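Heads up: the structure comes next, in C-alpha cells.
Excluded from the complex is one protein chain; the other protein chains are retained at their positions.
Letters A and B name the chains as they come in the text, with residue numbers starting at 1 for each one.
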Amino acid sequence: MKAFEYAAPTTVDAALKLLGGPNAAALAGGTDLLGRAKDYVTSPDRVVYVKEIKELGGITGDAKSGMTLGAATPLSEIVHHSGIREAYPALWQATSEIGSIQIRNMSTVGGNLLQRPRCWYFRAGFGLLGMKDGQSLVRAGDNRYHAIFQTDGDALFVSPSSLAVALIALDASAKVRGPKGERTVKVEELYRVPRREGESELTVEPGELLTHVMIPAAGKNGAYEARQKQAQDWPLVMSAVNLTMQGDTISKARVVIYGVAPIPWRSEAAERVLVGKKFSPEVAAEAGTAAVEAARPLSMNAYKVPMTRTVVKRALIRAVQGKGYWEEG
Amino acid sequence: MAEWPASPSVIGKRIPRLDGLLKASGKAKYPSDVHPKGLLFGAMLYSPHAHAKVKSIDTKTAEKLPGVKAVLVIAGPGTTLRYHGDDIAAVAAETEEQARDAIRAIKIEYDVLPHVVTEAQSMAEGAPEVFKGGNVKKGRGQTKGKPEDAMASAAATIEATYTVPMITHVCLETHGLTVGLEGEKKATAWASTQNVYGIAGDLAQALELDRGDVTVYTEFMGGGFGSKFNADVWGTTAAKLSKMAGGRPVKMFLDREQEHCAAGNRPSATAHIKMGADREGKIVSVIAEGHSTGGVGNGTNMILPYVYRGVPHYSVGQANALTNRGGSRAMRAPNHPQSCILTEAAVDDLAEKLGMDPLEFRLKNLDPGSPMTPIYQAEIPIGAELIGWREKRKPRGKTGTGPIRTGLGMALHTWGGGGNPGKQVSCTIHPDGSVDIKTATQDIGTGARTILAMIAAEILGLQPTEINSLIGNSSYPPGQPSGGSTTTPTMAPPCYDAVTKARDALFKKVASAFNNARPEDLSLKQGQLWAGGEPVASWKEACRKLGTSPISVTGEFVDGLSSTGVGGCQFAEVSVDLETGEVKVKKIVAIQDSGLILDLLTWESQVYGGVIMGLNYGLFEEVVMDPTSGRMLNPDMEWYKLAGASDIPEIVVRAYSPPDEKGRQVIGVGEPPTISTAAAIGNAVSNAIGVRVTEWPMSPRNVLNALATASREGRA
Partner (left out) sequence: MTEQKPRDPGGLGGQSRRDFLRGSGVAAATAVLTGQAAGVLDEAQAAEESTKVLSGTVEITLKVNGQERSCEVEPRSTLLDTLRNRLDVTGPKRVCDRGSCGACSAIVDGELVYSCTTLAVSCQGKTIETLESFETGEGSVPHAFHQNDGLMCGYCTPGFVTACKAYLDKHPNATEEEIRKGIDGNICRCGTYVGVLAAAKAAAQAKKGA
C-alpha cells in the first residue's frame, strides 16, 4: 500500500472539499479500497473517511412511500431492518448473503455499489480490460468467472455488486453530490461499460460522493443466487426481480442479473416474457430461458448459461410464491 | 519388547491439549508474533513473471529510504527466475510499511522469457523449457501380466480421463521466521517449522556458525502440512539481513501471494484409465497413462491401481510435466489423495457398467495378499451402516426426478505412518516433584506436546497437566520432524523409555526410605507412591527423598510400542442441484484404524481435520494459472476457496480398534483420514446426478459441464 494522507471529515461538505484534490479516494468500510491499495491496483494520495458522517447514515421511510438508505449505512443495518425484510425481500436476501458478518458490519451501501470489479486480471494489475500486448488475457485465459453477455466487446469482467442488482430491480435511485452540486440518477445509471482501458465502469466522477439511495414502493420482489461455497463467497450468478401485479397478471417486470456482464444486467428479454402474463412456474421458466438467449459465453463459462436460466426462474418463483420447488422440507 | 500398560488410566482418554487455552486466549506466541528487542521487519521481492532473466537490479534508491537497514539481492543479474513468486531480493526496515516501500523501490530490468504454466503448454511440441533437457520426465512405469490381452477378454470395460488440479498447503501462518544474532557468534530464531531440530542446521550453515550456536524455538506454529521442513531461501535470507543489520532481529514471513506461489503445492494428476472386469466382478486389467505437474518440482507419483493391488494385469505409465510454477512439496499423504481419486473413480464407473453395487464390487476386489484386506472387510460394513448405504443408496442416476438429487459414494485408503529409531527424549524428575519431558520435536497442531505429557503421566501415575512437556527447542535432544504421520510413533517410544527408566531410577533411590521397601515393590498411581499394595507417600513426598539430586534420563527408541500400516474407508452423502450444479455434502462417515489411540480427543480432531481438508479438495480447491501471463490468478483466500463453517457436513468418525488392533501399537493418524474424502465425494456426486464428473473439484462449473457433455452425447 502506498502512503497516503488521511482525513475524517464530519460533514458531506467538508468531505467534498477534501475529495476535490487529485487522486483522492473516499473510504467507507475499507473492504474493497484497502484490498486494492494493498495490491497497488489503486494508490490514492489522500483517503477521506466518510463512514461516520452522520448525514450519510440511516434508513428512513416505509414500504408505502419508499425508503431511503444513507450511503454510509452498514450492510448489517439492512439485514437487521425488519421493514426492509418485509418490503424489499430482494434487497434483504441479496444483502444477507454478501460476504460475512465482518464484511457486512464494515461495508456500506455506497461502498458496495461503488466497489470495483473482482476480476482477477484487474486485481493482478492488468487493468480493467485485462489486456496485455493488445491481447485480451481474459479471452485467452481463465474466464470462468467472467461475462456471458456482450462478450464481443473488450469489457469481460462482471460487475461486483449484488446489492446493485437488487436495487436496480427495485427501481432505486441514487443521490450523488459533487462540486457541481447534487444529481439524482437511477442506480443502473451508476454503471457503464468501459470502452477503453482507463475508462471507469462507474459514472460517479472523482470528487463526487454518493450520498443516498432511494427505493420506491415495490411489487413482489425477491432474489436468488448460486454460489460454490455456502460460507463467505461471491455469487457465481444471481438474479433479483420485481413484479408489479394487477390481480394475477404481471403488469410490470424488472429482472436484473448479477455475474453475467460488466454492468448489472437488466434482462429486457425476460421482462417481455413476463409482462401481461399470469404468473406460474412455467412462465418463470420461460422468462429464465428468454434471459439467456443473447448469452455468448467465453471459453470457460458456458456453465453460467443454465445457471443464469435457473436463478432468474427461481428468483421469480421466490418473489411470487415464497418457497420454491427446489427447497427441501 | 516394551508394552503399553494393559489398563491405562490416562492413555486413550479424551485429554484437552495442554496448550489449548493459551491458543484459545490469544496468548500463545507464534514465531510470527514474537517481538524481540530491536526488531526489524523483513519483506521479500519476488518475480511477477513466470519465466524471466534478471538483466539488472538496482537497490540504491531502496537503500536510501527512511528506516531501511539492509537490502539483500538474492537473484542478481543473469539469474533465471522460473515462476511467479520466485525470490529476487529482500529488505529489512524499522517498520513493515517501510520494508514494503523499499521492496517497491528496487528497480529491476527483466528479460521476460516464454513460459509453460499448464500441463498442455509444458507437453506441447517445441515448448519452452523450464530447465535444459526437456519438460517431460517419464515417471515410474509398471507392468504386470498381460494387460492388453486381459482387457480384450474382459466382460465389461470403462475408459475415461480423470483429473485433479494442483492445490497448495495454505498454511495460515505463512512460511517464515524471526531471527537475530548476538555478537557474531550466537543466533536465536523463532521459526514456523515442522522441523525445529533441522532448521537450526540450515541457519547455522547460512550464518557460517556451528549448529550449537543457533537456537531455534517453535513453541507454536500455524500449520505446515508437509511444506515446512527447511529454512528456505527466505529464512536464510532473514538471517543474512540480521547479520547485515548488526544482529538486530529480523522478522520475515511471506505474504499470502508468495506463500501460494512459492511455498509448495500438491501436484496435479490426470490419468487416462482403462479398466476391465470379468462377469463375476473381478477387475482383470488396468491400463493407465498419467501425467501431472508439480511446477519446477516433482509431479505426482501415481499409485495405480491404488489399494486394489491384487489386479492380475496392469500397465501404468506416467510423466511429470515441468511447468513454470513453484515446486511441489510433500502435502498431507503425498501421492495418495490423487491416486485414490483416479483409481476410485474408475472402480466406481466400472461397478456401474457392470450394474454392481460399488460396495460389493470393492469387497470383491480387495487384494487377497494385503494385510489391509481384513481391516477393510471389517470397516466397510461399519461405514455402510453409519451412512445408511443399504437403505439410501440408489443406482447411479436413479435418484429421483426433482432438481435436487442425493447420492452416496465411498472410497478406500491406506497409509504407513510408522515410527523410526534414532530420536531421543529426556525425562527429568526434580526433587520438588516437577517433571520435565524434553525433545526437539514440535507440535504442528497434532497434539504432540500433550501426548508426550500423557505418556509420562501414565507411567508416573500423574495427570498430564502435572508434566512439563518441553518441545519446540532445537537445543533439546534430537526429535522427529513432523511429517508422514511419524511424529507420535517415533517420539512415543523414547518418551516411554525415558520416563520408565527415570521412574525405575527414582524407585531405586527412594525405596529404602519407605519401610525399607525393595524397588520392585514400588508402583505409582493416582498421584501416590505405592508399596506392596498400600499408598505410602504422595508423589511430591516421594520425590523429596531425592534430596538435591534430580533424576535425568535420556530415552531411546524401543521396539514394541509403535507400528505402521493403516487402512480406512470413507463414505459421503451429497445433494446436488442439477440446475445450478451446486454440491452440498450432507454427511461424511470416516472409519479409520490407527492402532493404539493415545488421546481420543485430539485423535478425533485429526480425523475430522483430515476429512475437512479432503472435503476442500473435493469441492473447492484449485490453483488457477493464467496461460498467457504465467501468473497464478488466485493467490489469495478469496478465489482460492476453502470451506467455512456452513460448508461442513455432519461428520461421523469411528476408530476401528478391536483388541488385536490395539496390539499393533501406536500409529500416526495425521495423513490417512484426508486421503479418500475427495474421492468419496466425487463418487457420491456421480451417483446423485447419473453422470461421472471427471474433473475435480466438484464445483458447479465442473458439475454443469459434465451434465452438458452427457446431454450433448445423449447420455443424460
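In this text, a contact is a pair of C-beta atoms (placed from the backbone, for glycine too) under 8 Å apart; a residue touches a chain by one contact, two chains touch by 3 or more.
The model shown is predicted, which means the values in this text are computed figures rather than measured ones.
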Contact residue for the chain not shown (choose from B:63, B:96, B:129 or B:541): B:96
Of B:222, B:249, B:630 or B:700, the residue in touch with the unshown chain: B:222
Of B:315, B:446 or B:694, the one touching the omitted chain in the full complex: B:446
Residue of B:256, B:282, B:353 or B:525 in touch with the missing chain, whole complex considered: B:256
Contacts of subunit A with the absent chain, listed as residue ranges: 1-11, 13-14, 16-18, 20-22, 27, 29-31, 34-35, 37-38, 46-47, 49, 51, 74, 76, 99-103, 105-106, 179-180, 206-207, 230-232
Sites on subunit B contacted by the missing partner chain, in the whole complex: 16-17, 19-21, 23-30, 32-33, 35, 41, 95-97, 169-174, 220-223, 225, 255-256, 444-447, 601-602, 604-606, 608-613, 615, 636-638, 642-646, 648, 651
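Just so it is clear, only the chains that are shown with their structure count from here on.
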Between subunit B and subunit A, distance of the C-alpha-averaged centres to the nearest whole Å: 40
Subunit A residues touching subunit B - in the complex, by the definition given at the top: 1-3, 40, 100, 118, 120-121, 124, 126, 132, 135, 137, 140-142, 144-145, 226-234, 236, 300-303, 306-307, 309-311, 325-326, 328
Complex contact set, residues of subunit B against subunit A: 97, 100-101, 104, 402-404, 575, 577, 579-582, 584, 619-620, 624-629, 631, 633-634, 638-639, 641, 643-647, 699-701, 704-705, 708
